[in-house]
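Structure in structure tokens, see below.
A protein chain is absent from this complex, but the other protein chains hold their places.
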Amino acid sequence: MSQRHLEIQSLRLKRPANRFLRFHFLGILILLVTAWIYLDIPWSELFLSRRIDNLQRFAHEIYPYDLRDQPFSFTGFWQWFTKIWSEKGFAATQTTFSMSIVAIILAGSTAMMFVLPASRNVASPEPFLPASQKPQLRRYWPWKMLVTLVRGLFIVARAIPEYIWAFLFIALLGPGAWPAILALAIHNFGILGKLGAEVVENIDPTTPRALRGQGLSRLQIGIVALFPMSLSKWLLFFFYRWETCIREATVLGMLGIVSLGFWARESRARDWYDEMLLFVLLGAMLVLIGDFVSAVTRRWIRRA
Amino acid sequence: MTSHEFELENVTVRFPSVTALDSISLTIGTGEQIALVGPSGSGKTTLLRLFNGTVRPSSGCVRVRQVDTRELSSVQLRKLRSQIGFVHQDLSLVPNLNVLQNVLSGRMGRESFAQSLRMILLPISSETANVHQLLKRVGIEDKLFTRTDKLSGGQQQRVAIARALYQQPEAILADEPVSSVDPARANDTIGLLTKICRNDNLTMCVSLHNLDLARKFFPRLIGLREGAIVFDRQTSELNDDEFHRLYQLTEEEMLPDRVES
Partner (left out) sequence: MRPLTRIFGLRSRVLLGILIAGGWAAWQLQLDFHELLPANRWDTARDFFHAALSPAIVYEDPTPAGTQPLLVKVAKGIWQTICFAMTAISMAIVGGVLLGFLSSSAWWEDDPARDANCLRQLLRNLITPTIVWLTRTFVVLIRSIHELLWAILFLSAMGLNTLTAILAIAVPYTGYFAKVFSEIIDETPRDTAYAIRELGGSPFHVFFFGLLPRALPDMTAYACYRFECALRSSAVMGFFGIPTIGYYLRPAFDEQHFHEVWTYLYALILLIVIVDRWSDLLRRRITQ
């Protein structure tokens, strides 16, 4: 009996770094509990009568102002809706939509130019080498630095939230569409760059290797082989990020560009909760349309 | 008289596109070891799945230990299934769990959810020792803590067998357990399986492609073809002619040039 236990023990010790995962899992749990305790949410306070009154008042305020005294009627709602739509809603929706398109195109086109230097299988002394042959250390360093630099650029670009980029750009460029577009473009540049580089790194190396054997430069291999092979996946990511761009574009307006977010903030400032809710819902509708278009396009691309 | 473990009475199983089994009747006694042979598509898998209640007969009666499977409530069905070990063709193991956890999952039919959770996450030493003992019987005890997807196909097969054995079942059903393994290992595995079942007096029903293997290890063979039983008798009484008829291609199945010649 004890011999078996010894055997089991020795097997257990030979186990690979499962300890790493367990340690981390425990660590995360501890961190989580600490976070909850630190924030110390006053749960009991939430159900104070004052808060309930607040909530009731809010629910009351959502109802459109002009229609409050009249009996409920669909035409009344429709008139209220069309009034806001024609005055502010339509233009704002268009602006939001357009900003997202320009931003993602900027992000995508710029990212594509940086993808090759960021892919470890292209940006190396001997691209597409089989794993067994290690290049000489002397020639290795500059390429490794290039990859780290470009990837670092991607990380910095995406580490800062779009909202903060937009905030900074508004202060530097003044209000208008550009701050939001640049903010979205920079952030998504980082993300698309990283995803694009991953796609290139996971490419089957046989064709590029053959082309390299024929003497093509890295850029030529990129144009002839890598680009067509990765284009489908890149397009999928492109449309996926466009969905997020629409979401972000709806809120970036809050900083000063005339879009849905802008009007939402304005309405809230004036306590026009009914309009505020309408703009929020318009934003949701725009997001849904974008999701739909993106999903359909991605299905086409996948099927091809 | 030996009690009947499995009974099929005029069972037909019809799927939307095909009739898998057509008016099958057979009886398997407790402790018997039989092999199902036949070409692919003959209905071997469907037959096996009738026994643990995974497939319902379109007509006819399936009885396990004298109880009609259709009359079982869901709780009773679960209990029945927990007493029958099934080794699937594609093994159906959890790839990212280790061997110990996969084998332990065999007893889940008998345990409550909370017990199972505890068992998987924090197995106690006696359970681990039991599994170790079992893995020794199938020959892979040193892989106790290895992740299942890191094992070779043959080793994973043994894990699947160990999981079925850990259930401490009264019967073992195996669907093509050695189809993707080389002949020498297949021989070992089937030999091992039959030895264990004979030792523990388990009823065993295995479907196999390889006729020689079937003839070597099983005292009783049942031949299936296109959903009907072609023969059902003791191995010693069987002759080669019947085997060949089983696997002969029909006119339709043959390639065009062969038919013309």
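Letters A and B mark the chains in the order given here, with residues in each chain numbered from 1 onward.
In this text, a residue touches a chain if its C-beta (ideal position, glycine included) is under 8 Å from a C-beta of that chain, and two chains touch if they have at least 3 such contacts.
Note that the structure is predicted; figures quoted are calculated from it, not measured.
K.L.:
Among B:54, B:155, B:180 or B:235, exactly one should touch the missing chain; which is it?
P.N.:
Only one listed residue reaches the unshown chain, and that is B:54.
K.L.:
Looking at B:19, B:116 or B:130, which residue reaches the missing chain?
P.N.:
For the chain that is not drawn, the touching residue is B:116.
K.L.:
Where the complex has a chain not shown, which of A:92, A:150 or A:177 is the residue touching it?
P.N.:
Of the candidates A:92, A:150 or A:177, A:177 is in touch with the missing chain.
K.L.:
Spell out the interface residues on chain B facing the chain that's missing from view.
P.N.:
Residues of chain B in touch with the missing chain: 52-56, 69-70, 74, 77-83, 85-86, 88, 90, 92-97, 105-106, 108-110, 113, 116-117, 120, 163-164, 167.
K.L.:
Can you name the residues of chain A that touch the chain not displayed here?
P.N.:
Against the left-out chain, chain A lists 16-17, 20-21, 24, 31-32, 35-36, 38-42, 45-46, 51, 54-55, 58, 94-95, 97-99, 101-102, 105, 155-156, 158-161, 163-164, 167-168, 171-174, 176-178, 181, 228, 231-232, 235, 238, 247-248, 250-251, 254, 261, 264-265, 268, 273, 276-277, 280, 283-285, 287-288, 291, 297, 300-301, 304.
One rule holds in what follows: only the chains that are shown with their structure count from here on.
K.L.:
Applying the document's contact rule, which stretches of chain B touch chain A when the two form their complex?
P.N.:
Spelled out, the residues of chain B in touch with chain A are 125, 128-129, 132-133, 141-142, 144-145.
K.L.:
For a test of understanding, state which residues of chain A touch chain B in their complex under the given definition.
P.N.:
1, 4-5, 7-8, 11-12, 14-15
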